[in-house]
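Yeah, one chain of the complex is gone here, protein chain that is, but the others are all in their spots.
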Amino acid sequence: MEKDYPFVVIALIIRGSNDYGVEVMVKVGIVGGTGYTGVELLRLLAAHPDVDLALITSRSEAGLPVAEMFPNLRGHVDIAFTVPDAAALASCDVVFFATPNGVAMQSVPELIDAGVKVIDLAADFRLKDTEEWAQWYGEPHACAGLLSEAVYGLPEVNRAAIREARLIANPGCYPTAVQLGLLPLLENGLVDHQRLIADCKSAVSGAGRKANVGTLLCETSESFKAYGVPGHRHLPEICQGLNTAIAGKTEGKVGLTFVPHLTPMLRGIHATLYATVNDASSAKVTQAALQTLYEERYANEPFVDVMPAGSHPETRSVKGANICRIAIHRPQGGDTVVILSVIDNLVKGAAGQAVQNMNILCGLAETAGLSGIALVP
Amino acid sequence: MEKDYPFVVIALIIRGSNDYGVEVMVKVGIVGGTGYTGVELLRLLAAHPDVDLALITSRSEAGLPVAEMFPNLRGHVDIAFTVPDAAALASCDVVFFATPNGVAMQSVPELIDAGVKVIDLAADFRLKDTEEWAQWYGEPHACAGLLSEAVYGLPEVNRAAIREARLIANPGCYPTAVQLGLLPLLENGLVDHQRLIADCKSAVSGAGRKANVGTLLCETSESFKAYGVPGHRHLPEICQGLNTAIAGKTEGKVGLTFVPHLTPMLRGIHATLYATVNDASSAKVTQAALQTLYEERYANEPFVDVMPAGSHPETRSVKGANICRIAIHRPQGGDTVVILSVIDNLVKGAAGQAVQNMNILCGLAETAGLSGIALVP
Amino acid sequence: MEKDYPFVVIALIIRGSNDYGVEVMVKVGIVGGTGYTGVELLRLLAAHPDVDLALITSRSEAGLPVAEMFPNLRGHVDIAFTVPDAAALASCDVVFFATPNGVAMQSVPELIDAGVKVIDLAADFRLKDTEEWAQWYGEPHACAGLLSEAVYGLPEVNRAAIREARLIANPGCYPTAVQLGLLPLLENGLVDHQRLIADCKSAVSGAGRKANVGTLLCETSESFKAYGVPGHRHLPEICQGLNTAIAGKTEGKVGLTFVPHLTPMLRGIHATLYATVNDASSAKVTQAALQTLYEERYANEPFVDVMPAGSHPETRSVKGANICRIAIHRPQGGDTVVILSVIDNLVKGAAGQAVQNMNILCGLAETAGLSGIALVP
Partner (left out) sequence: MEKDYPFVVIALIIRGSNDYGVEVMVKVGIVGGTGYTGVELLRLLAAHPDVDLALITSRSEAGLPVAEMFPNLRGHVDIAFTVPDAAALASCDVVFFATPNGVAMQSVPELIDAGVKVIDLAADFRLKDTEEWAQWYGEPHACAGLLSEAVYGLPEVNRAAIREARLIANPGCYPTAVQLGLLPLLENGLVDHQRLIADCKSAVSGAGRKANVGTLLCETSESFKAYGVPGHRHLPEICQGLNTAIAGKTEGKVGLTFVPHLTPMLRGIHATLYATVNDASSAKVTQAALQTLYEERYANEPFVDVMPAGSHPETRSVKGANICRIAIHRPQGGDTVVILSVIDNLVKGAAGQAVQNMNILCGLAETAGLSGIALVP
């Protein structure tokens, strides 16, 4: 530190800086923001030390102060929803899309051209294969050319690419929990990649904030059910990520049975992952060896916490926090490895991961604005 | 029917009868009854047309009217808890034990000798292997000789034996949901019995009604977690049942990975069961063939409901009802069959199944007192 | 029917009978039935020994088997929703309307003319004053002439009139809990009728089963709020009932502050009622005297349970049951009497009370089909 620039230097301790050591405030816009990922993004950005929350758009709510819709933001967010305006958006450094699937792809190309960095929290840019996208999302992709450029925003895999990206596809909630849980096994070729099972349980907020009988309290409280067993849009996204992990190491593609379930709670995903070890007698797949493998794989990851051996992570231990907690089991010494992976679907599974991507993208400290502790109880 | 006994004959339509067509009221006692299976048993028995609820014991609550502890029973149950008394119990036709594990085995032999039929809702007589019992329950069995005589009270498997039994081991909640879900596949040798996975989710009432930090609302609400992944007492019970199903048909023993989870709700178990088909191209394992297989297997079962193809049963659809609802899937045409099986852990998973066993045992209509409809919402 | 058929005669012991001692099955139709009062009505009627559930209408769901929408009814209700048909409805003995407010009044006159007894679970006929109705429900009444004839179906007040009625206005949920709680005080002129407070808490099912952001699980779980403080439609209904209770005994009208609250649960209303005693030193308003007063007032009421002195009734003690439980307090010996009154909003607050009214109307046992015990836990 140079003593003649005390203010700037010290400010850097708590604020972000660009590559030249000069403090910057990132000017941020949000498109869509009346859903649960939207309000969560607002909560995180309003408390982020390096962010200037410039605008948030909503056609239907234009004019309404954000804090009127979400009174928890009273005193923290004082802007109102506005009608989307291309020029205003183009003046931002970063624009988040917290819109339903299929919306972002209509406006992203123009923003990218204007030099704005875009982080899409929806699914528009998550799949690389145009046809697969069309098949699962039920319409042709509007800007297929950007699919290959978009960086899949899982920092634990793609940090370097995220740093350079113009367009980030923020991962889905299930895919985040499942990939972080399975990656170390697959990257090291330890399990049968054709017989993977992901039994996942999600809180109801994963279904969004739209008027819908199926997610009324009286339809979902005090009940538990699987859904989408024949096929769910997160299946190809997870497989794409896992296939990348085994590429060049193992032949063939992963085979995954993915069963999502709806759990009567507000926030949280619990992925219970089953894989069969390739060589049950190998020293690499003892429970202790697997524990070490995971601890090493995630040693430098600020937002992945490998729990002590024997743990059973609770979703509440990540409620409101940008963290994935993982535990490794090999029950009864059998051939099956069981990985437990929990996240808050709205944080590490959506808005928190989006902010993490923004931090990386903008050269801020990766943890900036993301150090909130989970609320227990 | 003889026309000169109109009253008796007609009464039989609504009441039970013994083998001679004469109406009987079954005199019932309950040992222990201050827990959730206890109060549920009381709810069912109080409304049962053929039952005379004679006594209920609780050392700690002796003297307390039952309806004072459980005000929902006001106007329906007017007896008080009493200190256990051998003579009083011996005067009953049937005695239910709704006690913690390890209690029933102390008193059952004496009752059996006195000619009382016993239904144990705890785990004392569920395992056939004495050593296995001792290993999982942490103490030697007090009357190992009765283990072989005790009939495992899963009517869908053992109805004939139940009818003749003196002692019934009422199945555990998870074992009921898992066995009913997997039996048709295993009985017909359609899947790899060494690679079974049961990912099960239970409501909190499964943990009982004892003062315990771990099941406080503030520890379990708004959270989801796995528990007992290294080993759970229901694992050997499930394996014992499944091994019986494959005995004589398949070599070896079943291999099962069983992971129970705690779900923030009062009642309900959802078992998500995964099995790998032996021959993926066989006409016997198409989704349609499996649907037919299950429908036929359970066609005459009053308390197993095979849902239409493509269904996702909700636990609330069985809340308070003595029924197991099952759906069959083979997602993406892959090798993995996914069975969804839901019960109310306190009814088909405990008290309801116990009453069903009593009905069979006493020659009553199997459905007597068990036709209540699930409470939705 | 002839006397040499003992079956019939004896069956009457357990079935209903008309005034001539001859068994009758009541042919029942339901208009609207896709909401929570609808499914609850179906649950109760399907198990009712004297009811033939002939038809249920729903324009939007015509053709859909009822049990497909509500799988808890599988095996119990095998009819499908049909388009409303005047002739079919006219062939019923009793028709229930479980429709939104404003629907029943369009079709009731025609049905009444056809000799059908009508029980409206909505608010169309609850208020006697046409202008008041129009003011609170926002449209002119379509058949104001029937308002005076309609009998307000609170059996504890109007049993005799219900017996003779052609048209029953089934009370609202809050009004049932509040009136049953306050009536003994007001009927006996013991409290200041101008300073009544009803602080009421309702489960979310009271808001109905329509697609609505405000009643999503993620909007209502883990939160508590008041609503409608400036004015709620149940206010005039409650006041009308209480004014009737004081008519001829006390001058003036009741003054009531009614504050409803939304509680994160499925079922249940808890009314906490505050009244100021007129004469604090009177022997009539000691806590013991009030206890006796309530016990005597409701001694012959099958569905009102005055709890022992000092009780705090839980809503779960009435979950699924047609009962109102009441406790009386006079805290710290002060001037304020506190009455606690709980019901299941869908049973004694809606469908159960409707069945109770049907029973009275049809000369059946008042408790027929209504003896279900509350589900705890």
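Per-chain residue numbering starts at 1, and chain names A, B and C are given in the order in which the chains are listed.
To be clear about the criterion, contacts are C-beta pairs under 8 Å (C-beta built on N, C-alpha and C of every residue); 3 or more make two chains touch, one makes a residue touch a chain.
Keep in mind the model is a prediction, meaning the values are calculated, not measured.
The chain that is not displayed touches the following shown chains in the complete assembly: A, B, C. When the full complex is taken into account, the listed residue touching the unshown chain is C:263, out of C:176, C:263 or C:291.
Taking the complete complex into account, C:276 is the one of C:130, C:276, C:292 or C:371 that touches the chain left out. What chain B contributes to its contact with the hidden chain is residues 36, 204-205, 209-213, 215-222, 264-266.
Although one chain is not displayed, its contacts with chain C can still be listed: residues 195, 197, 199, 201, 203, 218-219, 221-227, 229-231, 235, 255, 257-259, 261, 263-268, 270, 272, 274, 276, 310, 312-317, 319, 329, 331-332, 334-336, 338, 340, 342, 377.
Within the complete assembly, residues 1, 3, 6-7, 10-11, 14, 36, 39, 43, 46-47, 70-76, 205, 222, 266-267, 305, 307, 311, 313-314, 316-321, 323, 325, 371-377 of chain A touch the chain that is not shown.
The working rule: only the chains that are shown with their structure count from here on.
Comparing the residue numbers each copy contributes, chain A and chain B share more than half of them at their mutual interface. For the pair chain B and chain C, the distance between C-alpha centroids works out to 36 Å.
The set of chain B residues that touch two or more partner chains comprises 222, 266-267, 313-314, 316-317, 319, 377.
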